[in-house]
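And then chain A:
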Amino acid sequence: MSDTPKKSIKTMEASRRSVLMGGTALAASLFAPKFLKAADYPTAAVNTTGLAVTDEDVTIGILHSITGTMAISETGSVQAEKLAIEQINAQGGILGRKIKYIQEDGASDWPTFAEKAKKLLVNDKVASVMGCWTSASRKAVLPVFEQYNGFLYYPTFYEGLEESPNVIYTGQEATQQIIAGLDWVAETKGAKSFYLLGSDYIWPRTSNKIARKHIEKLGLKVVGEEYYPLGHTQFNSVINKIRLKKPDVIYAIVVGGSNVAFYKQLKAAGIDMTKEKPVLLTISVTEDEIRGIGGENIEGAYACMKYFQSLDNPNNIAFVEEFKKMWGDDMVIGDVTQAAYLGPWLWKAAVEKAGSFDIDKVREASPGIELTTAPEGYVKVHKNHHLWSKTRVGHAKADGQYEVVFETAELVEPDPFPEGYQ
Partner candidate 1 sequence: MFAEYSMGELGAIFAMQGFAGLILFSVFVLMALGLAIIFGQMGVINMAHGEFMILGAYVTYLTSNLFATYIPSLFSIYFFLAMILAFFVTAALGMLVEWSMIRHLYKRPLDTLLATWGLSLILQQVYRSVFGAREVGVTIPEWMMGSLPLTDMIEIPINGIFVMVLAVGISTAVYIMMFRSSWGKQVRAVTQNRVMAGAVGINTERTDRLTFGIGCGVAGVAGSAFTMIGSTGPTAGQLYIVDTFLVVVFGGAASLLGTIASAFSISQAQSIMEFFLSGSMAKVLTLLTVVGILMLRPQGLFALKLRK
Partner candidate 2 sequence: MNARPDFLLSVENLTVSFDGFKAVDGLSFYVEPNECRVIIGPNGAGKTTVLDLICGRTKATDGKVEFKNQELLKMREDQIVHAGVGRKFQTPTVYEDLTVFENLEISYPKGHGVFGALMFRRDDPVKSRINEIAGEVFLDDLLDEKAAFLSHGQKQWLEIGMLLIQDPELLMLDEPVAGMSVAERIQTAELLNRIIKDRSVIVIEHDMKFVEDIATRVTVLHQGKVLSEGSMAHVQADPKVIEVYLGH
């Protein structure tokens, strides 16, 4: 197969197009560019393992689903990653080299992810990969990354229970998203009883498990726990059960199309979330999902995330502006999109700290990397390859945005294998 050269041409075209679209007037002031010259970093020295690094550029991979059921969720991540790459290039790239990307479609199909990951690593020799969204796709590519020593930046909040030397997890693992939120709802809303609800797969189940343990630790009560198949669209029965149990909090981890059905039916059933009887707390609805659900249908719910588009800090204001400039004014940015945006920046910082593109050196340099320019604020890479980050609670408004009502004072330490929660 000789499509690789074609691909690079196409990629360059794509980047040029994006440059025109996005404009080059990036937030130069914000990201204080320090122009490094490629000549100072000879290719032979910064790339000892035969990665796709030349004197002019360095190639990375973007691996998300553009087609299939997951395309809905993954589009935002691709956009954020492309934006970050644009911005880095506008600042002079990494070690004086422009970032080129090869984009592959995982097609919502896990072997395709594994296959494309292998193609990116073996054929294209990419220096790192931004990609994956679902746990299943990550699990499918993980052995490939470990076998061929690739480096993956994974953006999604997920169930934890994993710590691979070849992955940086830029989203939060489950405890980071759950515990502070539960503490908050118990404290400020006086919640005593919880109804746990989720789509039937590993992330909601693991998350609810952690939630249940924590709720019980707080001395509070779980009055129901229930899972529906992915794609389920009829929630009237569970809504009735919730009515019967009268919990103080509905803790919902419903995903995808089910989400839309759940909130619409909840509202139609007369459970007005703005009255907070019960309070609805979710960890699965970002601004992206609200576009499908409709802001009026989820108004009054609380979401526990690390990032909301409405965050009021200069980093974020600039980020939102640039994102909309590049992808259109009607774009919204959710938690995962922001986490995906961090990927290229974290990699840049690690490469520059290591002074090399070599995977082993980048890995070594990664723990302790800080990003003061992150839209979510300050983040830091933990030695377990997850990020220290704050937990925030947002209150959903009718316009589809969240109003941030709480954030943890300190960064929350990532703990993918939480003792006492398993």
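Methods note: contacts are C-beta pairs under 8 Å (C-beta built on N, C-alpha and C of every residue); 3 or more make two chains touch, one makes a residue touch a chain; residues count from 1.
How these were chosen: all candidates are chains of the complex that A comes from, given by their letters.
Keep in mind that what you see is a predicted model, and the values were worked out from it rather than measured.
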All of these sit in the same complex as chain A, but only one touches it there. Which of 1 or 2 is it? 1
Listed in rising order, chain A residues that touch candidate 1 in their complex are 66-69, 71-72, 75, 200, 226-229, 231-234, 236-241, 243-244, 256-261, 264-265, 267-270, 288, 290-297, 400
